[in-house]
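Every protein chain of the complex appears in place save one, which is left out.
Right, chain A next:
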Amino acid sequence: MANLNTDSIKNRTYDAIVIGSGISGGWAAKELTGKGLKTLVLERGRDVKHVTDYPTTFKNPWEFEHRGQVPLEITKANPIISRCYAFREDAMHFFVKDQEHPYVQEKPFDWIRGYQVGGKSLLWARHTQRWSDFDFEGPARDGFAVDWPIRYKDIAPWYSYVEKFAGISGNKDGLPELPDGEFLPPLELNCVEKYFKDQVKSKYQDRHVIISRCAHLTEPQAIHHQQGRGKCQNRVLCQRGCPYGGYFSSNASTLPWAAKTGNLTMRPQAVVQSIIYDDRKGKATGVRIIDAITKEAIEFYAPIIFVNAAAINTNLILLNSTSSRFPNGLGNDSGVLGKYVAFHNYRARVSGSYEGFLDTTTDGRRPTSGYIPRFRNVFKQETDFLRGYAAGFSANRGQYQSRNGLGAELKENLLTPKLGNWSVGSHMMGETIPKETSTLSLDPALKDEWGIPQLRFNIGYDDNDEKMVKDYLEQISDMFTKAGFKNITTSDSKQAPGLDIHEMGGARMGKDPKTSILNSWNQMHACKNVFVTDGACMTSTATQNPSLTYMALTARAAYYAVKELKKRNL
């Protein structure tokens, strides 16, 4: 019996455990297996194999029974997830069902989740802008949160490292607020977007319109062919999973790469209950899971644990990992765990039309858009609110048909599409300030189907966000007006936080263990063999789409973790 137990424990022991297989978990798996560590990846959802598990990827629009629309019964049963733009008939199988994964909203929060191997890396919007020191220095300069323990120079080589492997297309724009990276050829701004770029450049000093940097293979390199990935085919059906591996996902890239080393063990259907802390050893020894199907509790062991469950679930796991040493959650000596949670403000939009360039239109499709880097309060404080916003910008020329008449006359109208004016649109991506009062906490009574406490969300907008929405609407309207755009309309959706799917913080990095959870290497101050490298680690949010930064932080932390392990410091 003793031998059996020893064997069983041995079979459940690895060199490293990674919790989560999304964008950051995939990177942790790639880096750790690549350095020879036998690595177990725990994924709470089902397995999704690249290509073979993308059931809608080759379907034409008319092959969808409801032409893309989600049946009413499903939207009614899933009101939260139905608010996500990508929850459509072609990709709804990559989202969780609301009623299976309940949570408590003290304030409204739309928690958008994809529980499967690859997580939301299958569904992300693929914009990949670097941070600059204007972002890392934000909290210190403007006096909120705590100072980031790193600066641009610490992460820059790691941005390069992940960009080369993931494949990032972009233009070298030479902007200090949005550093250039290792770019594949950029996608193209269309003629109205170029026109707007020139207009903005001539009328404003520090405002720029660029093509967004994005994780699409515009010209695959050897490293991408080695991953089995090919050129982006401009289908713009990305959320179905890409059969060419044209955009970066864990499924197409990091996970198969990790598997090739022979060091990867994938364990889908593994709902992490907690991280096991050994008071005697003074470190974490493993992870306790509940099998999603059988509900069996199982323990796995390893000397290094990477937590990459996606920001909110990482908070849940850490809060639920209690011991006599850490009664308030793993590594939570400071009491800040689950606090200072923030997100991006996506409420506002401006749209309009342009009557020029009527001799041109667009042809084919483009999987990204234009991008306006943050121009407010960059070089100095200049408004009555802190920080600022980036903005998406795109122009397109739609076709329309006259719907007049009935019978042959109507048919003729429908079969004779006409080109309208160009339409232009922008959306806001605002930085929100992490606050002590923006919290995630465990409900004392409510549990989910796996016996894990439900999370309580207390995260909302503040006065700074309201001022920023107003400023965005004014400034973008001004820019549109100066460019000669017409029919300018503004809107504020007032959507709840969460739909941005950019939740960050709760286990922030910082220099001082008294006010932060993680050090400059994403290592827990108080539990040295646990690393958190997903959105939970973020000290502030900046305005850039965050995934690229998670990738870089993960690769950097894995490098450090293995070095420390070899020095026997973990």
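FYI, a residue touches a chain if its C-beta (ideal position, glycine included) is under 8 Å from a C-beta of that chain, and two chains touch if they have at least 3 such contacts; residues count from 1.
Criterion: contacts and distances are computed from a predicted model.
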{"item": "Record-based protein name (UniProt) of the chain missing from this complex, from \"Copper amine oxidase-like N-terminal domain-containing protein\", \"STAS domain-containing protein\", \"Gluconate 2-dehydrogenase subunit 3 family protein\" or \"Sugar ABC transporter permease\"", "value": "\"Gluconate 2-dehydrogenase subunit 3 family protein\""}
{"item": "Contact partner of the left-out chain, one of A:Lys10, A:Lys153, A:Lys380 or A:Arg403", "value": "A:Arg403"}
{"item": "Contact residue for the chain not shown (choose from A:Asn190, A:Thr439 or A:Thr539)", "value": "A:Asn190"}
{"item": "Among A:Gln199, A:Gln233 or A:Gln495, the residue in touch with the chain that has been omitted", "value": "A:Gln233"}
{"item": "Which residue of A:Glu73, A:Glu296, A:Asp384 or A:Asp463 touches the chain not shown here", "value": "A:Glu73"}
{"item": "Touch criterion as defined above, residue of A:Gln105, A:Thr361, A:Gln495 or A:Ser520 at the omitted chain", "value": "A:Thr361"}
{"item": "Touching residues (missing chain, whole complex) on chain A", "value": "46, 51-53, 55-63, 65-67, 69-74, 92-93, 187-191, 193-194, 233-235, 237, 358-366, 399, 401, 403, 406-408, 410-411, 414-415, 417-419"}
